[in-house]
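Note that one protein chain of the assembly has been removed; the remaining protein chains are unaltered in position.
Naming follows writing order (A, B and C), and every chain is counted from residue 1.
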């Protein structure tokens, strides 16, 4: 359950968020492009704001639910330190609560920005970047502190670091590329707001994060079920749907010291990225197709519309 | 006393600076926004310059005081090398003096930039960035050189690196994110001067640095008082005011090899960040509320005012 | 053969791509400059688009061929996991297939972008950046995982890391600078499209990557032939054509623990860079010379044309 809360829930959250954002930004981009042909401007802006408010409310609501779930469903119930047994009370749950807190803050800020006039619009992207950076900073613990530190500190000989630990570190390191990538793109959007490419890139990275969470979760889940079975075999348990049958379902025993596992995981991450790119482009194309303007007008406008983009930076 | 000079003083300095900057930039942003409705421009510009001069003078004054305090209050009294005993005289104090020196230089440059016409305005931000980079570069010593080097060099077995040292390194590493973050944002402001979001981000990071200094200071202070008591317990000595009672005041003995401490500290840093964000936004809202224009006019201007920001980067 | 597929093929691919891009971008830059003097605009834009389509088709075709070659010529034949022998089936070939896949995707996206109107033009550069980042991420395995990890993990004493391994790591690390450099420049081009300097820089880095591949390949090839001969001697086997006779063809035995080898390799990389810069500038000059406008008109236009560039960023 803890692992489900920690991996599958945020995984689904990010997958849905990525898909939702793709749809939203695609819709607005297409609307903006069509607007150049005329049509009602004020109406569209009002509906945009309404959409943002709904989205922000949902984010705030689910962040709140997430915090409650982490705290009360098998969690520390707002107690931070166990004075009796002298140890921290479920630090992991507290960390997840903190991550939800920052996404909740981003939601609240987005609500304020889109209802009142008090702050510039770009603040919602800045807070999103902060929330992603915060998530990455808190998640960095696993790859950096647990393992690398123990390697450096020479605890190696105590903990007997072996293939499986290195795989674990590697899997989480890959996750961080998606998290910090999302943060960096959201930060860039503060300066380049409305750039459809940056928006789509952020959606892709968010979906990549989401699907990688599911990957990790499946691995962890299996680890609990078959304690002594070699965990890495379950790494790819949900791949049949991508079209490859990797291994017989009985769980073959892998050579855990095999460096190839690491190479395979890296490659698998690339495939997740390709999948996310595909999903984003399919949503974008669908939206474009649904909201298309009459083709002949489009054709007439094409050369003019392309000008500013292809020549604006000529030295 | 040394620790107080090294941690609590700069901590307070950065907290005050962060709050002051938040107020200043908020005020100007709101004034600028209101100006679009008319009202006296030249007067406001003159008062802005006066405010900058006062701020710069105070920075220069306190930097000078800081250098004097480091040098003469329990310091090396401008003597760098002790030839008799063949060792450096209080290198730590000299380093702090150097940090003050660069902030003093930034203050002097700001004075010159705002009184004369000799250099471009953005120079004050560039010097601020240099001062922050310099501070970060000098402070990096603790996490990188003292400990990591000794780890790498295998002195590990000599110094017997254990949980407490790793916590110390980690606490200072977190500090550096705030310092270098401030430096990077100040550098960005050279190119994006007057961007209220970057200004607020810099204020947030400066306050984060300040409050983290207090955290570190409390820890260090307690360490001196109760030498053999487990220091990490005092890490969070001032948290009751945030609303959590972490542990009984008698100072429980923690398991220092417990990896959870590290995770807790990271999370605690996130809370400091949330607190800084809250403080900055509260100051901003207060200023906005105090200097607000009549609401009905505001409402009328809203749609037009938003235009350039939300659409200027459309591809 | 495997090494040929893995090194010489992509090496030639990148060399050709670098040269081709240099020619293409030079041509367009010169055309654009001449256009300011008048002449037919629409015609040129149509031929530009045709050229892009041909290029993209070729990229897609060769990516497909590359995947097939990796899979079926001495490869895993689309089988990922060998359940019988319980190991991954030729992970290296799968990784190379994945790299080709992303370059193929970039080609397909470029085709779509230049035939339809559905996405912004800059998307082709973004996908190119993604393909380069993906390549770098997959190639990072050798320097980072195989060797550095084993160093950190203390396997050092097992694998007996010596001079040759360190050289191998270093050679691949240098490759990554070119790969990630190309990715970063392509990403910059999303925002600064049509900047001839960034285009030429990307071409240079791509050619650098290509020629370095040949370097690595020659080394690897010789390693197979003369197993016990000291491999580093063959590192520079194709240098006679640059004008230096490095060593007698009989393959002298080097002192592999000699740190100078590493220094030499680094310097050799600099020479490859100088060579790539030279090639790019020669192609650019040739194209400029072939498409030059009558010189007297040029001279007249010179002062005016330079204005915007040299003064547009004055503070």
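Quick note on the criterion: a contact is a pair of C-beta atoms (placed from the backbone, for glycine too) under 8 Å apart; a residue touches a chain by one contact, two chains touch by 3 or more.
Source: prediction; values computed, not measured.
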Absent-chain contact - pick from B:12, B:44, B:57 or B:98: B:98
Option touching the unshown chain, where C:71, C:209 or C:261 are the choices: C:261
Hidden partner chain, touching residue among C:138, C:196, C:216 or C:279: C:196
On subunit B, residues whose C-beta touches the chain left out of the figure: 32, 42, 45, 80-81, 83, 86-88, 91-92, 94-95, 98, 101-102, 105, 117-123, 126, 130, 134, 137-138, 141, 145-146, 149, 152-154, 190-197, 309
Subunit C residues that touch the omitted chain in the full complex: 148, 151-152, 156-157, 161, 166, 170, 177, 192, 196-197, 201, 244-248, 252-255, 258-264, 266-267, 269-271, 273-274, 277, 284-285, 288, 298, 302-303, 305-306, 309-315
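Here is the rule we go by: only the chains that are shown with their structure count from here on.
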Distance from subunit C to subunit B - Cα centre to Cα centre, in angstrom: 42
Between subunit B and subunit A, distance of the C-alpha-averaged centres to the nearest whole Å: 30
Touching two or more other chains - residues of subunit B: 315
